[in-house]
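Have a look at the structure below before the remarks.
In this view, the complex is presented without one of its protein chains, the others remaining in place.
Up next, subunit A:
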Amino acid sequence: MDVAEVLLPGVGVRYEFVTEAGDRLRIVARRDGSVDVLGGGGDPDAAATLFTLTAQEADTVAELLGAPRIAERLADLTREIPGLEAGQVTVGDRSPYAGRTLGDTRARTRTGASIVAIVRGRDVVAAPAPNQPLYAGDVLVVIGTSDGVAAVADLVRG
C-alpha cells in the first residue's frame, strides 16, 4: 500500500492513501497531537473532516490498532509450535518495574517466558535488551507457555 505523506507547514503532516474499496482516506496529524480523519467526496481535490480526535484519543486508537495486531501476528507464528503462546501485558501505573529496566524483572529466569517486544505509544522496541527501561503504559509482547505468559503478567502488571 502506498501512503503519501504531505507536509502541511505550521499545521502538521497529512497522510493519504486509497483503500482497496476505492475510498480516499486522509489523516491530518497536527502538531499538538490531535488528529483529523478525512474522507474524500466526489472531488479529488477536496476532503471533508469525518471526525477529529484529541491527542489522547488518537493514542488510544493507535493502541487499539497497533499492539493487538503485533500480538496477533505473533500468535499466528506461535501456532506453528504446540504449547507456545503469545500474549501482551500492560505495565501498570503501580507496577514495581515501572521506571526500572527490563533486566530487573528477571522474567526469563522466573517464568521461562520471553519478552520479545515492547510497544510504547507508536514505537515498537523489537528484541529489547535487558537494560531497556520500562514505563507505565508500555505493552510487553510475551512469548512462552500459557503459564509463563500469565506469570509475566502477574509480575509486571502491578
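Annotations
Following the convention adopted for this analysis, a contact is a pair of C-beta atoms (placed from the backbone, for glycine too) under 8 Å apart; a residue touches a chain by one contact, two chains touch by 3 or more; residues count from 1.
Basically, contacts and distances are computed from a predicted model.
For the chain of the complex excluded from view, the name given in UniProt is "Potassium transporter" [choices: "Diguanylate cyclase (GGDEF) domain-containing protein", "Potassium transporter", "Two-component system LytT family response regulator" or "Alpha-D-ribose 1-methylphosphonate 5-phosphate C-P lyase"]. The residue from A:Glu20, A:Asp43, A:Asp93 or A:Asp123 that touches the chain not shown here is A:Asp43.
Hidden from this view is one chain, which touches subunit A at 6-11, 14, 26, 28, 31, 36, 38, 40, 42-49.
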